[in-house]
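Heads up, the thing below is written out as structure tokens.
A protein chain is absent from this complex, but the other protein chains hold their places.
As written, the chains take the letters A and B, and residue 1 is the first residue of each chain.
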Amino acid sequence: MKRSLIVLFAVLVVAALALAACGQQAPQTVVVTQVVEKPGGTVVVTQVVEATPAPPKAKEFKSSHPDTLVVATIGDAESLDPAWDYESSGIGVIMNLYDQLVTYDKSDATKFVPDLATQWEISDGGKTYTFHIRKGVKFHNGDTLTPEDVAYTFQRAILQGGTDSPMWLLTEPFFGIGTYDIAELVDPTGALDDDPEALKKADPAKLKAACEKIVNAVTYDNDKGTVTMHLAQPWGPFLATIAQGWASIIDKQWSIKQGAWDGSCDTWQNFYGIDDSTAPLGKIENGTGPYMLDHWTPGEEIVLKANPHYWRAEQNVPAWKGAPTAPSIKTVVLKVVKEWGTRFAMMKAGDADFADVPRQNVAQIDPLVGEICVWNADKSDFDCKPSDNPDQPLRLWKGMPTVVRTDVFFNFKINTDGGNPYIGSGQLDGNGIPADFFSDIHIRKAFNYCFDWDTFIKDALNGEGVQNVGPLIPGMIGYDPKGPHYTYDKDKCVAELKQAWDGKVWDKGFRFQVAYNSGNVTRQTVAQILQADFADIDPKFEIEAVGLPWPAFLNAYRASRLPMFISGWIEDIHDPHNWAQPFTVGTYARRQNMPKDIHDQFQELVSKGVAETDPAKRAEIYKQLTALDYKYAPAIRLAVATGRHYEQRWVQGWYYNPIAPAFYYLYSIKK
Amino acid sequence: MASQDTIERKPDAPGRLERLLGPDFYRMLKGLLTNPLSLSGMALLGLFLIVALAAPVLAPPRPNASPYHIPRDGFSPNPKQPGTEWRVRQPPLPFWWKPITHKDHWVHLMGTASGQWDIYYGVIWGTRTAFKVGLIITLSVATLGIFLGSVSAYYGGAVDMVIMRVTDVFMSFPFLLAALTLSAILAPVMGKSLVPPSIALIMFGWMGYARLIRSDILSVKEREYVLAAKVLGATDRRILLKHILPNAIYPTMVVASMDMGSYVLSFAALSFLGVGAEVGYADWGQLISFARDWITNLGQYWFIVIYPGMALVLFVLAWNLVGDALRDILDPRLRGRK
Partner (left out) sequence: MFNYIMRRLLMIPLLLFGVTVLIFLMLQFLGPTQRSALYVRDIPRNERVLQGVIRKYGLDKPFYVQYWRWLVGVTDEKTGKHEGGILFGQFGYSRTASEPVIDIIKRRFPATFELALWSVLPVILGGVILGVVAAVNHNKFIDQVARVFSILGWSFPTFVFGLLMLMIFYAELRWFPPGRISNWADAVVRSPQFHNYTTMITFDALLNGRLDIFWDAFKHLILPITTLSYLNWALLLRVTRSSMLEVLRQDYITTARAKGLSERRVIFRHALPNALMPVVTIGGMMVVGLLNGVVITETVFNYPGMGKAAADAALNLDVVTVLGLTLFSGTLLIFANLVVDIMYAYIDPRVRLE
């Protein structure tokens, strides 16, 4: 026994020595091969130089992996089913795998160029769209694209439904304003939404009628090579609506084989409201796009391979003027790296070509920037010049307008069923708030006057933002930077507080919790600024900032349990409706339990606004909407920040389109 | 063999102090005071204790605000270097500041962390939190463990069986993960404070003590003096409290002294993962977690890790040094030749 232990021990020692030896020599050899800046290095390096006749400065920055693009990102895709996924990371991947009928003219969010449709006609006063489908396009599995595939794509997507999916963007133009789900054609009250079991039990005749409605709305003619779409009403932003991931064209035959909708109106209800774990197209793809899915390891990485038979290359059709026809990067690795320090280290070491840089971390990475490209609003493009440290390896793009905003929302009628930990005692006794606390306009105004925008913009947004006026964002039809808005004013805040609840608030004070999803530093800062601003007036005005895990936050928010919540919106289509609708009547307004009289006033303007085709009249409607928003102050409209993007200087070909989701640009990237 | 002389030599006759304190306690105290490691450990602890007690003088809190809430100078994510002046929401000047520096304004002595939390304030008041967390958790864990362990050992049979199986169940969880889960579940229910993470750590921390005290009691139980007490008709509780526990308690003390540091570390780990105290509470772990994103730029922002990190490491180190020395002294196997 003793001897065997000694032998074991000896083995351990030898092994340890061997390990130690490895640990000493090998790193040096690795360093030699990896240090790419070395002038006149290995053969591999010289080859790269010859292959890319780049401007002199690019010569200094060469990637050790010229064929592979590595993106260090925070978010993983949720699903690859185009009709289901409704978040930026997933849609970004989908847009590289699939094509749509039309696409953006490079960086312009409102101008569209042919993609899988070669041309289109709009008739019937804007209610009918006829698309001519491109010939000779092959899916990744070799199938040929037909108009039938296109029609099936839209029919299946809408029939699959789900109010968590982006389908409301399509149901509104096809079935009318206010229709958010196909199930509402069966039961207009919305009781069947997201309830596949109940839908299956609905009247078969009604079910079939609902399905036929969409089948008749999207018709195809294989011989003529056209697809025709009949809308319920003219829809100004319709092309914008079908230029994104959710309108990606899929292969009918292949999809049916994978278990998606079989194309029959008798059985569609069996394919309604799938969830991600059973979604047949959730983890696979068969698009026509420039990249193909190599593999997806959830939570770790998505790897894409260039499509060798990409139709743009074979038919020589660049997407926009000056665009390449074939993707230049052979392999794209989208690596999920949640820890900022690790992402930073990957950028510093040159292993990542792009990385997500949260705004709170820019001061760390800025010293690595050797070239700065600043947005020039006059010519809608960037001006690039070397930074103060021109030898640094990164390029920074900054100053471009974005289409993302975070706001603070008040809940007019807080759900207190079964107790509510967020509102303290639930009474105006200084130790809580009543459920209808925010139904008092003076409270809502007080909160608007007590928010310090300047500090928010300076500290949380790095000084790169402007206060937002009303629910729309700057640059949109009807947005007026001089429109009515609140400013930080302690005296007015106090005056409003004194009037609120007949002076009871001023006497007793209040205490409640404001929630944000934990990990989001900007939202956390918003909560803390409110907290500090009220504490400055009097410690009896107590706001606690609580970070909740995302699902917990979502639950409490959906159940309208949060007295006040901080949330953000990324627009889906660059159109005022995509802001007016969710912020005053849709998604957010519903969770805020806005009273009916306020809601109806907003709804009237929203419906008028989306139907109006004359830009001047439309602008006027949205100005009225902004005035109404100021009058009722249902939320604190914060600020829109300008964007930042960091990349290695050996990367070429990135461009900025404010509306496009993450990674949309892969096809034009060169290294 | 230098190892023999220091430990084995015993005074020939017990002195007065030894008689007063009892032989075990006397030996422990003497050992602690003669060992350089434990001495430095105790010196460090003394220093921390002074800082904790003098916190209101060293870093006066803002009026009308909870002293455990670190005051912050704005909201910017970029840390400020030590010595930068306070701009907004400045707490009162400590009385000693002006005579020493002849300046009227308060500065960030140790700089600010990401989010402009004053590091100096956090380190000072965090000392109190560290003692609180360490003491409360360790005491609770030890009490719970000792209670269950001694009941289990003393009564034996079915009681022992049940308690030990429950212990096994609790031990089947990976510690940090279990604490993390419970803390994450409790935080939305109870609100974020020191309580949920403390409960979580206590819930999954007591098993070691239960096992330790149980095995110690089992070995003490059969000793003559316990048997004698039984024969004399002493009650169970009396035997347990008067005779068994005092003799079995020393190994527990060793573990407890080291756990004081470990629990502060575990608490810091929970804070790092985001399920610790509420944001802005004066807690070293959280102060370090503010530095989480900046650690890769340590050359420039060393102070956001070094100050709270040093406090945390030294605090844990101090308890461990004392515990390690205690262990050396109390380990019966090291008490001289048989």
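Things worth noting here:
Criterion: a residue touches a chain if its C-beta (ideal position, glycine included) is under 8 Å from a C-beta of that chain, and two chains touch if they have at least 3 such contacts.
None of the values given here were measured: they were computed from a predicted structure.
Among B:Arg62, B:Arg89 or B:Arg327, only B:Arg327 touches the chain that is left out of the view. For the options A:Thr128, A:Thr342, A:Ser387 or A:Asn431, the residue in contact with the chain missing from this view is A:Thr342.
Check A:Asp124, A:Glu212, A:Asp275 or A:Asp600 against the missing chain and you find that the one touching it is A:Asp275. Mapped onto subunit B, the footprint of the missing chain covers residues 1-4, 6, 36-37, 165-166, 168-174, 176-178, 180-182, 184-186, 188-189, 261, 265, 268-269, 272-275, 285, 288-289, 292, 295-296, 298, 305, 309, 312-314, 316-317, 320-321, 324, 327-328, 331, 333-334, 336-337.
The chain not shown here touches subunit A at positions 1-2, 5-6, 9, 12-13, 15-16, 19, 22-23, 26-27, 30-31, 34-35, 65, 68, 70, 76, 78-79, 163-164, 191, 193-195, 197-198, 275-277, 294-295, 297-300, 303, 331, 333, 335, 337-339, 341-342, 344-346, 348-349, 351, 418, 549-552, 554-555, 558-559.
Here, only the chains that are shown with their structure count from here on.
Per-chain CA centroids place subunit A at a distance of 45 Å from subunit B.
The part of subunit A that touches subunit B in the complex is made up of residues 340-341, 344-345, 348, 359-361, 363-364, 421, 455-456, 458-460, 513, 518-519, 521, 524-525, 528-529, 532, 535-536, 539, 544-549, 552. Those residues of subunit B whose C-beta lies close enough to touch subunit A in the complex are 64-65, 72, 74-78, 89, 114-116, 184, 188-189, 191-192, 274, 278-280, 292-297.
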